[in-house]
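To keep things clear, I will list the structure first and then write my remarks on it.
The complex is shown incomplete by one protein chain, all other protein chains being positioned as in the whole.
Moving on, here comes chain A:
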Amino acid sequence: MTPFRSLSRAMLLGFVRDKSSLFFTILFPLMFLVLFGAIFTNQGVSKSKIIQIGQVAILDQAPGVGEILEITKQNDLAAAQEEVRKGDYEAVVRQQGDRYELYYSAADQVRSATVRGVFGQLVGQANAAGVPQRFTLAAEQVEDESLKIIQYVTPGLLSWAISMGATFGAAMTLVTWRQKKILRRLRLAPVNTTTVVSARVGASVAIALVQTAIFLGVASLPLFGLQLSDYWWMCIPLVIAGTLVFMAIGMLVGGLAKTSEAAAGMANLIVLPMAFLSGTFFPLDTAPQWLQTLSNIFPMKHLNQGMQDVMVRGQGPASILPELGIILGFGVVIAVIAVSLFRWDDV
């Protein structure tokens, strides 16, 4: 066997035989997939529950109001107000001649604002009823009907899983090999540093591809219902590039940390906040503009972007090229820093 093959083999065997690293690289991200799948199966805001006292013309005459509001009819205003105060209903409404009275609770500001907004519109529509209609609104979802939350979550979780696997793999190998003097042993053998590094890269890329296969396999189960677009296989170069850049980050961590505990902490400190800030778990669309701009300095943001484009948004193979370039650029810069921090020995 060549040194490259035997070293990669040694690293892969060491990985496969370590139950906890297997769990954290393969099962842990899958757990998140299951959780996200379960939490977001029921998308959309639930209807606002309101109490109607007596006749309320705008509710009784407005078509389609039942899609937004769940209306219960009661007669006693005081009792109904008490129920709103307890949080069982969002609001009470009654009509006194031309005047509509809406009683709501300030406890849940978002919901009460929604209800007030709805009634503002209803009243506005009723006032404009005499004017000829000039505009109509037709609302329609842009994605095809089958699009579910799993489509958004899978590319993000996959890039997170790969980042974790690559960072921890590189950092842990470097620190434990230095602590156990294996690095020193390798330095005393007639083997190139390049061979040692490429063996680690080979092992990490192999692990990342297995992660990808398992992840996509599970997400495509009918239970989760992931539907990949035509050029999904273009995620493979992204997976490899992502592995490289996060291995470089792992090398950096491994160069700084003295113990494996410190390395694990530092790796988490880098990867986890980056995952949130890169829109891995939740889209950043609602985040402030400065945060969205900031997110561009994270390689994971570009990894997510590329993955989503080719896996679920149905974009062509060429669409990932800019993202791929940015990710590899990051990799080169971080690798240069990592090499300068590299130490064979503790002292």
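The working rule: a contact is a pair of C-beta atoms (placed from the backbone, for glycine too) under 8 Å apart; a residue touches a chain by one contact, two chains touch by 3 or more; residues count from 1.
The rule is simple: contacts and distances are computed from a predicted model.
Not shown: a single chain whose UniProt protein name, out of "Putative anti-sigma-YlaC factor YlaD", "ATP phosphoribosyltransferase", "ABC transporter ATP-binding protein" or "Spore germination protein KB", is "ABC transporter ATP-binding protein".
From the options A:187, A:258 or A:343, the residue with contact to the chain not on display is A:187. Chain A meets the missing chain through residues 1-3, 5-7, 9-11, 13-14, 17-18, 176, 180-182, 184-191, 344-345.
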